[in-house]
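Have a look at the structure below, then the notes.
Here the complex is missing one protein chain, while the rest keep their positions.
Note that the chains are named A and B in the order they appear, and that numbering of residues resets to 1 at the start of each chain.
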Amino acid sequence: MFRNITIGQYVPGDSVVHKLDPRIKIIITFIFIIAIFFINKLSGYLFAVFYLWLIIAISKIPFSYILKGLRPVIVILLLTVSLNIFFTPGGTILYTVGPLRITTGGLRLALFMGLRLIFLIIGTSLLTLTTSPISLTDGIEHILKPFSSIGVPAHELAMMMTIALRFIPTLIEEAEKIMKAQMARGADFESGNIVKRAKGLVPLLVPLFISAFRRADELAIAMESRCYKGGQNRTRMKQLKTQPRDYAALAVTLIIVMLIVWNRSWTW
Amino acid sequence: MEHIIITQHLSFEYNTEEQTRQLVLKDINLRFEKGQFIGIIGHNGSGKSTLAKQFNALLLPTDGKVYVKGMDTKDTSHLWDIRQTAGLVFQNPDNQIVAAIVEEDVAFGPENLGIPPDEIRERVEYALKAVGMWEYKDYPPHMLSGGQKQRVAIAGIIAMKPECIILDEPTAMLDPIGRKEVISTIKKLNKEEGITVILITHFMEEVVEADRVIVMDDGKVVLDGTPKEVFKEVGLLKNIGLSVPQVTELAYQLKNEGFDIPSDILTVKEMVDFICR
Partner (left out) sequence: MPIKVENVNFIYNEGTPYATVALENITFEIQDEEFVGIIGHTGSGKSTLIQHLNGLLKPTSGKIYINGIDITDKKVNLKEIRKQVGLVFQYPEYQLFEETVFKDIAFGPTNLGLNEEEIKKRVYEAMDIVGINRELADKSPFEISGGQKRRIAIAGILAMKPKILILDEPTAGLDPKGKEEILNRIKEIHDKYKMITILVSHSMEEIARFANKIIVMNKGRIELMGTPREVFSEAEMLEKIGLGVPQITSLARELRQRGIPIPQDVLTIEEAKEHIVRYLRGTKNV
């Protein structure tokens, strides 16, 4: 059952999008998210649609993967949309159900909010779909590095993420093993009400935590014996170098942003 | 003769809150020659793992001294030089691999030492090739077998260019194939790269070809010599809960039957030669 859980949702590939410098990709994603909030009329979404379509086409990520990314937030999406529909005043009243009114203003806002959320999620999924968790970590570390002088723990954050990526598969495997071992002792993880099920998890969680702590302890000693002394004076084998394609990607993104800003002054 | 590690009257006790002061290491005096393959055997709790941690200053003596290439382990100004000189490989391969990609893990040590990126690349390639894992450089560690993971851990130490590698029961959790992989890797590093190897184990077969074998019991060194000198003490070894190779045991029993058989037989070939002489 645990095997279905993958870390992140990276889809390996060798498109230009995959090969972009992770720092640039993270920055681009941020710019795009901010740009989405600048859109104030439906026509503005045309640019966003075009931009996302461009990325999807180049990266060759199957559209089904992108839809899969939307599935977990469907509840939030529906909630946002319906709240906006029913509780936004303004515009002409179209329909009345008891105390609730559906107005043109409400519909408009609901549509905007819904689209905004969908674009936001697609944008960030494209980042994680085309960037391996490891290079994502590298990217975050390098972006945060200049801020370490003002107390941002860039190196520590990156190290934590690296270790997490390293040990998640190990712990998943371990959880599976412990679960089977307890099932062999008659443990039941699948039936009963919530309270009973939560209680039933104790034989899984206690050994799992103990093991995680033991591993952490041993890892700390091993790291120390490999001369780990924090981020100071540390070099990195992998250096991130920006290429012309990174600047091109950035340029395309900025053009889209400018178009979106320009779109604000349109009349339709 | 150059000595890589020297212990002088080394004693050690863990700091426990309780009043029971228990010495884990008792007055240990050893000198390890450069370039040798040294085996340390003993049952669990004999103090052999504690001793290993003394060799790269993860633990410091309660009494006495440990010198690594002339550097006193208690002198904190040499701490990182000591750990770079004497690298330690642990029992559980899973819990010493830090990064999620093989080559990045091997780079971890050199990165900590502040080596320039290009040289790290060279070292990683050299280290992974030395342990025969170069083709796996882009693998995530959890996709490797136990023996492969342990070889990656060894590469991680090699990349720091140590003069001595201490391995603390590196094969205890491996199957026979993994064990073979790791042992032949260590032997190769000793012979071809001239790295001093200190192998701590409870598998006797792994130290049969060592230059020197040290037997520990109850925090003390009880035997110290060539494998032949050590393994002929079958009675003593059995007494402290260690086993000997089956043919050595057989030779011991034949001797008790009154046969004039050398008591230092270690291999099948030696036994065959004796019987067919």
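Assume a residue touches a chain if its C-beta (ideal position, glycine included) is under 8 Å from a C-beta of that chain, and two chains touch if they have at least 3 such contacts.
The shown structure was predicted, so the numbers you read here are calculated from the model rather than taken from an experiment.
Visitor: Sort by label and list the shown chains the missing chain touches.
Guide: Over the full assembly, the chain not pictured touches A, B.
Visitor: Who touches the missing chain here, B:123, B:161, B:202 or B:232?
Guide: B:202
Visitor: Return the single residue from A:71, A:185 or A:241 that touches the missing chain.
Guide: A:185
Visitor: From the list A:59, A:211 or A:235, which touches the chain that is not on show?
Guide: Of the listed residues, the one touching the omitted chain is A:211.
Visitor: Which parts of subunit A face the unshown chain closely enough to count as touching?
Guide: 3, 177-178, 180-188, 202-203, 206-207, 210-211
Visitor: On subunit B, what residues meet the omitted chain?
Guide: Residues of subunit B in touch with the missing chain: 43-44, 145-146, 172-173, 175-178, 202, 241-243, 245-247, 249-250, 253-254, 257, 259, 268-269, 271-272, 275-276.
By definition in this document, only the chains that are shown with their structure count from here on.
Visitor: If you look only at subunit B, which of its residues touch subunit A in the complex?
Guide: Residues 56, 58, 80, 83-84, 87-88, 90, 92, 94-101, 103-104, 107-117, 120-121, 124, 140-142, 156-157, 160 of subunit B touch subunit A in their complex.
Visitor: Spell out the residues on subunit A that touch subunit B in their complex, using ranges where they run on.
Guide: Touching subunit B from subunit A are residues 133-134, 162-163, 165-166, 169-170, 173, 214-215, 218-219, 221-229, 233-239.
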